[in-house]
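Structure provided below as structure tokens; questions to follow.
Missing here: one protein chain of the complex. Every other protein chain is in place.
Labels for the chains are A, B and C, by order of writing; each one numbers its residues from 1.
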Amino acid sequence: MTSVKTGRRICIVVNSRANYGRIKSVLHAVNDHDALELQLVVGASALLTRFGDVATIMQRDGFQPNATVYSIVEGETPTTMAKSVGIGILELATQFENLRPDIVLTVADRFETIATAIAASYMNIPVAHTQGGEVTGSIDESVRHAVTKLSHIHFPATSRAKENLIRMGEDPRSIFLTGCPAMDVIADLDLGLPAGLFSRDRGVGPEIDPAKPYLVVLQHPVTTEYGRGFDQINETIQAIMALGVQAVWLWPNVDAGSDDVSKGLRVFREKVRPGFIHFYRNFEVDDYARLIANCRCLVGNSSSALREGAFLGVPAVNIGSRQQGREHGENVIHVPHDAKRIEDAIRTQLDRGRFEPSHMFGDGTAGKRIADILVDVDVSIQKSLAYRDPPGASDW
Amino acid sequence: MTSVKTGRRICIVVNSRANYGRIKSVLHAVNDHDALELQLVVGASALLTRFGDVATIMQRDGFQPNATVYSIVEGETPTTMAKSVGIGILELATQFENLRPDIVLTVADRFETIATAIAASYMNIPVAHTQGGEVTGSIDESVRHAVTKLSHIHFPATSRAKENLIRMGEDPRSIFLTGCPAMDVIADLDLGLPAGLFSRDRGVGPEIDPAKPYLVVLQHPVTTEYGRGFDQINETIQAIMALGVQAVWLWPNVDAGSDDVSKGLRVFREKVRPGFIHFYRNFEVDDYARLIANCRCLVGNSSSALREGAFLGVPAVNIGSRQQGREHGENVIHVPHDAKRIEDAIRTQLDRGRFEPSHMFGDGTAGKRIADILVDVDVSIQKSLAYRDPPGASDW
Amino acid sequence: MTSVKTGRRICIVVNSRANYGRIKSVLHAVNDHDALELQLVVGASALLTRFGDVATIMQRDGFQPNATVYSIVEGETPTTMAKSVGIGILELATQFENLRPDIVLTVADRFETIATAIAASYMNIPVAHTQGGEVTGSIDESVRHAVTKLSHIHFPATSRAKENLIRMGEDPRSIFLTGCPAMDVIADLDLGLPAGLFSRDRGVGPEIDPAKPYLVVLQHPVTTEYGRGFDQINETIQAIMALGVQAVWLWPNVDAGSDDVSKGLRVFREKVRPGFIHFYRNFEVDDYARLIANCRCLVGNSSSALREGAFLGVPAVNIGSRQQGREHGENVIHVPHDAKRIEDAIRTQLDRGRFEPSHMFGDGTAGKRIADILVDVDVSIQKSLAYRDPPGASDW
Partner (left out) sequence: MTSVKTGRRICIVVNSRANYGRIKSVLHAVNDHDALELQLVVGASALLTRFGDVATIMQRDGFQPNATVYSIVEGETPTTMAKSVGIGILELATQFENLRPDIVLTVADRFETIATAIAASYMNIPVAHTQGGEVTGSIDESVRHAVTKLSHIHFPATSRAKENLIRMGEDPRSIFLTGCPAMDVIADLDLGLPAGLFSRDRGVGPEIDPAKPYLVVLQHPVTTEYGRGFDQINETIQAIMALGVQAVWLWPNVDAGSDDVSKGLRVFREKVRPGFIHFYRNFEVDDYARLIANCRCLVGNSSSALREGAFLGVPAVNIGSRQQGREHGENVIHVPHDAKRIEDAIRTQLDRGRFEPSHMFGDGTAGKRIADILVDVDVSIQKSLAYRDPPGASDW
């Protein structure tokens, strides 16, 4: 029997493959909670084939969207990123008006994240936010903190992030240190490499041998360094070629400059046809966790190297400024965009082997804790910089 | 002789009558500066007749826009405010792409402000922001701080605002305490009431006698209290009716809930036809300054009561939560939405008379100082929360 | 018992008060039909208070919208009309994607109409259209025929309109002469003036006495004559003032130039305070039918004078080019924007009295007939200009 739930309606907007992995355990926890009703909106790059058609994967995982919203303006330039925010807001406002959620939950720091936060906050719908208070490079740094300022409930992943939120003037009563839901996925998972993960008919390049050591490479453009992506990826390519270790290489996400990175990869692939690199568009959330859990070194500038990497103790080489300032564990070596430095760092990590797992980004229980808090957390739509009692208030 | 300037292109987006008064002296200073080129975009409610057609006034003041952009979705609901942000971003991105400004300057805390900040920051154009760090009520409170987080150069109006910006994690080297450009307009002005200000064929209601004491009433909706505007304005109406002092009453701005406030005023006007209240849509920036400079009490919830009011020493009664927590001088009495409390407070102010002027919001030199700083201020597109040295950076 | 219907999903988009009256009987017929499922989207000016909040009236009439979509860009200029089409398409596409209708029905010739037709036809959803093939002035003339070219099923109101559709190259098998659903509302109605229609607390001006003769005036801007609305309305005002007969005056719709017409009315009302004119924002569909059924003359440029007017035999004076070329009965006198000509024509009609009713625009059964056709009409998404067999087809 299907019964309409009478509790709070929690609307979660999933806009990319990264979003999904970072919020999947919350989706499950809200969906399963008697006192909560899940409203799911799927949009932006989560609908696009070239980013792995996350919407279809989600449906296979049992999540039927209440609405789908195409909102990416094609071009992958700084201009089109901005425009995609605009369309996102315009259309999410209509969705929120019709879904009438009690709380909207938005994930991390991408352009779809701020679109969600702006639409909801102007509509007097409380905004809950994960991953606030963290520090990185790229435009994500500005956007993450702006989303914090628009949010009414904070679910930071680390205690340092929580501390930053308080310092930024957020009300401590609105901040809940839950850890990152992305860790939940890993914690609950059989991390063994599934048979046939690499042999399936997908991606291009020679087949990866799961019995041998392999690298995972994932390098996104840095939006604030737009125009330098082609040179940057070439340094990484050189390093990987020099190492000659088989590598799983993932295409970059939809950010401005993605085209430069992709072009670098395409030119390289067509010219060199490297015999030990396989290019993939996307892995499902669980498979991605298994993929990196079993690799010898995670290379590039994905936050997963620092976040999931810490939880798993996977050696990682982080390149360039994209993760600059992000909290991380012992498993990461930072290097600039320099082929030799990258190569050396990977060699160091290959020699070093696995690290002790760390729970600095969460202990695998975030999803359930977040759902429980959402049931009855007290929220005020009217925010106020929490540094001092507002002057004048005592006049009444 | 027209010569194309070779200095920085400063793009300023003016989106409402309030925007214009708050940035007019900067427009002049940038326009007059040899090392700066002004790019002017006029949009949103600044183009609308019912908000005083600010675009036309600006042209009369000598400012030819590079582009005009209609971006308000009609409805004055929380939904349409959100959607107007979306359209603003979508279209401003195109304007910025074509104008290629070196710096974009955005004003205060309205929905057009954050649209400007988002478009520019995603496009790697440094954002300069006035009025950051102040504290108020309404959605403006959230938005103002979010804009701060997207901005690269800050021009706070007060030293407490500057202090707040630093506490929020902005780089102190990017913060310049210039005062508010709105004060410049007043400082430079002959504040005598122009002959015929009230007798011109405009607005509705009996003519105001400039020789007698008058009140100015301006009460906007509070977006975070959407749905309560009708009741709220009726408390104010009752208080003014009880006082019987002639009053200049201005229509509210375009925010969500504006319709409720306007409806309250229309119903009242049609039913009562009050013999001592005149309703106006808009005054030009200079005339508004003169209007409040010469009134006996400024009533409502406009920030001008606290900001320009302080500079002028005008007695003011601030109603409700819209300005909650905003820094202010001795000239303001705060009251809730309660007819009796409003009436009493106005009586107190009428008895009290004028206050000592205060320069807490600026000394009248902000415009020129801002222009001078924009000429060669050092800006980095990549922001970083300034609480600590980013971990990892020293690894390189 | 609520059961989900298994027949075709018919999505009808209602965007204005005029839309609603013109499609209401179809909404009922589709809703009541066992083999059809009604999907209702309400948007544009149908959501706006100043145009009578049609959405609320519809809900009172028993129609719950599947979605509401704000899409009017404020300004009432040619630019904002165009932009409103753009937003309409952008958002209706998302609605259609999520509602998955089998057929989309769009009404007449307004900017929301073409937005609906474009969204649906690009999405391979068959478009059904009412009022195709008619001839008028204004931009509506271009838009109506463009919508015809995008539509797959035509429900013209008159036999001449049907003939025009065939001449324009539409497939005769896709054309169904059903009459206009607006006539259904009238045919089924007790046309007596409801007690208290004029005395209710609404509109401004002295109360209309239903026992005495009254005029109804409704004059919209002509978009293709943008900028001339103020002068045009003043001619009509002069004529009505000269007549001195009590008049029910309705505000114009949201088209470009509406502001000019409204300004003319406002200035007139404030200055003259005419003792025999009452200004109304809106009447519900049924009340509007009763209103004009009982008036002595319908004045202005509303199509209702020609369409509903014919059915009712109401004397009408049609002013200017807005209805130029529209088919009409004996009840209409056409005059240009000239006060004397308008006054003389109204006098002629007042002397003349009622006309014989005509079924030229339908016999009051359109709604049911349209619903019946929609159940199983054969539609091909691929249109082809029907003048000749396509060359080349026989090659296969």
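Assume a residue touches a chain if its C-beta (ideal position, glycine included) is under 8 Å from a C-beta of that chain, and two chains touch if they have at least 3 such contacts.
Being a predicted model, the structure only gives us computed values, none of them experimental.
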| item | value |
| --- | --- |
| Absent-chain contact - pick from C:G21, C:G137, C:G179 or C:G364 | C:G137 |
| Residue in contact with the excluded chain [from C:G88, C:G229 or C:G309] | C:G88 |
| Selected residue (touches chain absent from view) among C:Y70, C:F111 or C:F176 | C:F111 |
| Listed residues A:H28, A:K83 or A:K368, member touching the removed chain | A:K83 |
| Which residue of A:G75, A:G313 or A:P357 touches the chain not shown here | A:G75 |
| Of C:S45, C:N253, C:S321 or C:Q349, the one touching the omitted chain in the full complex | C:S321 |
| Contacts of chain A with the absent chain, listed as residue ranges | 47-49, 70-75, 77, 79-80, 83, 87, 204, 259, 263, 270 |
| In chain B, positions touching the absent partner | 67-70, 87, 90-91, 94, 97-98 |
| Where the unshown chain meets chain C, residue by residue | 78-83, 85-94, 96-97, 111, 114-115, 118-124, 135, 137-139, 141-143, 145-150, 164, 167-169, 223-224, 226, 256, 318, 321, 323-328, 332-336, 381-385, 387, 390-393, 395-396 |
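Following the convention adopted for this analysis, only the chains that are shown with their structure count from here on.
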| item | value |
| --- | --- |
| Interface residue identity across copies chain A, chain C - same or different by half | same |
| Cα superposition angle of chain B on its copy chain C, in degrees to the nearest 5 | 180 |
| CA centroid of chain A to CA centroid of chain B, Å | 37 |
| Mean-CA-position distance for chain C and chain B (Å) | 41 |
| Centroid distance [mean C-alpha coordinates] between chain C and chain A, Å | 49 |
| Of all residues in chain C, the ones touching two or more other chains | 70, 87 |
